[in-house]
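Worksheet: the structure to be examined is printed underneath.
The complex appears here without one of its protein chains, the remainder shown in place.
Which chain is which? They are A and B, in the order written, and residues in each are numbered from 1.
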Amino acid sequence: MSSLRLTKQQHDHLSLLQRPAGDVVELCKSAFDYLINGPNPSRYETLAKKYSDSGSAEAVQQAVEALISLLISVTTRAGGDCVNMQAILRQTFPDLGDDVLEVLEQFVTSKRNFVEGSIKSANIRAYRLVNLDWRLEVRTASRSLLEQCHVVVTMKLYLHTEPKNENRELLAVDTSGRSEQELKAMQEDERLHRKDLLVQTDVSSLLHMIKTLEDALAESKTRRIRNIVDAIH
Amino acid sequence: MDEVDKIIMHQLQQVDATIEPTEELAEFTPEQVVRAVSGCLAEIPMAQRFGVASSLAQGCKDSGYRGDIGYQTFLYPNAVELRKLLMFLIEQLPRERQTTEDGASGKMQALSHRQLLQRQIRKELTHQLKTPWVPQFARSVGNRKSLGCSSLGIEFRPHINLSIPSANPEERTKEEQQYFDQLAPNLFQQTASKSVDLIASVLHKNELDRWGQGLPDSTLLFVDSEEPEAPIIAPTQSPSSGEAEVSPFQELSNQVQELRVQCETLLTERKSHAAALAALKLRETKATEEIGRIQPMLKLHERTSLVLADPEENLAKLESLLKSTQSKRQTLTQQWLDYRKPLLDTLEELKTAKEAQEVQGIRNSIENLEQELQAKTKQHNELNATLRSASQSLAPRKEYTRRIHEFIGNIRKQRADIYKVLDDTRQLQKQLNVVGAQLQRQFNYTDDLLFQSAKHDLHAKRAYKLLAQLHANCSELVECVSLTGNVTKQIRELEVQIDGEKLKNVLTSLQQITGDIQKFEQHIQELQGQIRAAEHPKVES
């Protein structure tokens, strides 16, 4: 596991990390805030005054932005592996103290879900099936045929373009431990990325669908497919 | 038997009231039999599953009937078989029947309607669950038998403005009739578009035609000038709908009718005006043409009159003008001639030069062609010579091949002869062997015979001795013959050899050799002479 390749400029911006762990925590908190609310110059002003020896509000803001950039590149590289993440951080910043590294690691881990979701949803969006409602219907008469018995299965498909992690949260909405803003953002998200669709099918086709899907599932569990997936991983 | 029949009748009555009871089963008609059996089958849940519609006989078999059953059981009922069958079927009837029977008949029917639907749904579901999946594009064929869905959804989208000739041809105007006879698209052309459906359209129009007079305004919204049915029907209907309430619809339709008439008169007026306009336009174009023709003439006339206004002065002016023009023209001609002459000269020169060049070119080409001709004739002669020689050398070759063919033919003939001779020889050999064997047997037999008799008879003893002698002599003779044959063969071989030797020119070579030997001898003698001569002086010395 190699270190992250940071530019000279990024390294310069991250020079504030040389400060004690407490200050780094403060910076990380500012970065969280940046992610949700955008830049907050007055806060950086106060922070800059606190670190009176080095730098202005501008430097603080640059540090915060560099932290976010770091967060994104670590998440992209590590892809969900905690051990990897530690190793990467250690290799990237060999000159930092253990306590600061720990703070950084916590920062990266705690926000990984958020960043991962954003990264993936920025990629090609495909609809995922979130839920399915159904109803068995019999049409007994229509304008062109007064007596009939037409059995149809009507289904409503709830589709969503969000990546699976967030999706699962949507399925069982866990509102505890979320700020109001986060919830609001989620609702907005839902409105933008949802698609509900009404379709129908006949029973014979339904059986065929079940069979085909079971085949697909069985196929995915074969050794061949597993080997391929493992090889890719 | 009568009591059994009575029980059967009673039960059948309960199953289906329409079955008229008869005294005995023997009196049942084929229709009654079918009705009774199908009624019973309809009541048996197991048979239901296979469907009463399927063959009745098959149904009975399926429900567990073991007796002899087939078409004939229903078409040509036999009292004994029928009794057996119906008893069996009645035994299978469910017990609950009796209890439901007691309920009010009206309730039963209401219930049965719902039950019928449920049953139908159940049937449809079972069917769909059981039938194998059919790809969509094969469904219209695959599911036809079961009236199954082809899973096509066609939206009910009628063409709201179908143009079909109305019921009464007398009410159509001449133009309408003509339109319908010639131009009007037929029903299918009108509904050919993907956005409308034929069935939906005709159902819609039929309903509109039936109920349309009640809401003429809504129809008028869609009706175009070619479809005046609704307004035509409306006035005939208005009295029947009661005078008391003259509906605003009708008022409006009357108004529309008036407006329509107005519109028509206006249209005819417009037509006549348009015709007048066209005529006027034609006249206008003619007039402009005339004007175009006259105007140049007019100009000429104007000028002449201008000139004629002051004749003398103008004449003088014109004359002076004429003169000046003439002198000008002369100078111009002079100039032209001056200019032209050198050009003509050069032209002449160029022409001659060109001709000369051409002549030269032609001459050159003639020479070339002559040379070529000569070369060609030469080549021709050469080729002729080679051809002649070739044909000469060719002749002996033909001769040779002919001879070779002859030889081959001869050889073939000879080969055939040889084969024939060989065959003959073989035949002869065979015959010889056969005769030899026969002789041997004959001899053995005679030998035995004579030996037997020789023990008793003296003559026979002598005869036996003679026979032995004869045999010995004969074998000697045969041996001699074969020996002679062998010798002849050898002689022949030797002759052949001799011939061969002869062919080798032994005589000449012998002569040569003798000649050579003589030469050698002479030479030797000479040499000996020399040696002696050489030795002699030595000895002398």
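Quick notes on this structure:
As a working rule, a residue touches a chain if its C-beta (ideal position, glycine included) is under 8 Å from a C-beta of that chain, and two chains touch if they have at least 3 such contacts.
Methods note: contacts and distances are computed from a predicted model.
Comparing "Mitochondrial distribution and morphology protein 10", "Aspartate--tRNA ligase, cytoplasmic", "Decaprenyl-diphosphate synthase subunit 2" or "COMM domain-containing protein 3" against the UniProt entry of the hidden chain yields the protein name "COMM domain-containing protein 3". The missing chain, though absent from the display, is touched by one residue of A:H11, A:K49, A:R139 or A:K184; that residue is A:R139. Of the listed residues B:Q13, B:N168 or B:Q326, the one in contact with the hidden chain in the full complex is B:N168.
Screening A:R19, A:R77, A:R90 or A:R194 for touch with the missing chain picks out A:R77.
Across the interface with the omitted chain, subunit B contributes residues 121-122, 125-126, 128-129, 135-137, 139-140, 144, 147, 149-156, 162, 164-169, 177, 180-182, 184, 186-188, 191, 194, 197-200, 202-203, 205-206, 209-211, 213-215, 229, 233, 236-237, 240-241. Those residues of subunit A that touch the chain absent from the view are 76-80, 119-120, 122-124, 126-129, 132, 134, 136, 139, 142-148, 150, 152-154, 157, 159, 164, 197-203, 205-210, 212-214, 216-217, 219-221, 225, 228-230, 232-233.
Keep in mind that, in the parts below, only the chains that are shown with their structure count from here on.
Taking the mean of the C-alpha atoms as each chain's centre, subunit A and subunit B sit 62 Å apart.
Across the complex, subunit A meets subunit B through its residues 138, 140, 142-144, 149-152, 201-205, 207-208, 211. Residues 117, 120-121, 124-125, 128-129, 131, 133-134, 148-149, 151, 156, 199-200, 203 of subunit B touch subunit A in their complex.
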